[in-house]
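Every protein chain but one is kept in place in this view of the complex.
And then chain A:
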Amino acid sequence: MFSALQDRVGQILLPGDEFCSDTDDTISLSEPVKSEKLVCGPGLRRSGARLLVCKSGVLRHKPPNVFWIDCQQRRYVPARGETVIGIVTAKSGDVFKVDVGGSEQASLSYLAFEGATKRNRPNVQVGDLLFAQFIVANKDMEPELACIDSSGRASGMGVFGGGGLLFRVSLGLVRRLLAPNSDVRSDLEQLFPCELVVGLNGRVWVKAASIQQTLIVANLLQSSDAMTATQRRQLFAKVQQGAL
């Protein structure tokens, strides 16, 4: 299965394609039989001994053994461990209801903030923006958020906002923004000092020195969603000349 997957890296796969675990056709006597472990990322699903493709996109591979489907989509499906931007929609008892753009609202315990105790409630109002992490996210249960990491520290999560602008982009652009050596990020850095909060649910919050600059960054990001790298660079250069 490993070699079959590796052959198709970079190719477009469609839902329904499948990979079967090869029943030992050739057993080499010299090499020790090693069990090949696979990690299948988003877009691939395990079904018994088979591996099914459930999203259409390009098959990607990260050494040693991680495979996933790189696809463009706008619908967000919560996944455990992802950090997202949520909007508080209701306070009910000891949980906040947070809209994260998924099919269901996520719940956030008031104790899942840094320094929060039963006495000392966090100051969260309806309508606030939150940067939070999923600690429970599966398809059968209500997703659950937390604004602290495993060591109990906020580490950048929690309520933020005030003076910025929130907008939506595609999930693909968000991933391009957060990639380790991102072109979009380095292009954006050339423009002007600004701050971004990027949630993996496709929400981006921007704040710059003035409202005008904030709007420029927001429009640039939204329009660069469907651009090639050269087109984007041209546009950024144009803005830089006009703005500076």
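In the analysis below, a contact is a pair of C-beta atoms (placed from the backbone, for glycine too) under 8 Å apart; a residue touches a chain by one contact, two chains touch by 3 or more; residues count from 1.
Rule of thumb we're sticking to: contacts and distances are computed from a predicted model.
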| item | value |
| --- | --- |
| Choices "DNA replication complex GINS protein PSF2", "Chloride channel protein", "M-phase phosphoprotein 6" or "Trafficking protein particle complex subunit" - which one is the UniProt name of the chain not shown | "M-phase phosphoprotein 6" |
| Full-complex contact with the absent chain, from A:51, A:87 or A:220 | A:51 |
| Hidden partner chain, touching residue among A:91, A:185 or A:233 | A:185 |
| Selected residue (touches chain absent from view) among A:72, A:109, A:155 or A:222 | A:155 |
| Of A:111, A:135 or A:194, the one touching the omitted chain in the full complex | A:194 |
| Those residues of chain A which, in the complete complex, touch the missing chain | 21, 35-42, 44-46, 51, 60, 62, 66, 68, 77, 79-83, 131, 137, 155-156, 175, 177-180, 182, 185, 188-189, 191-200, 207-209 |
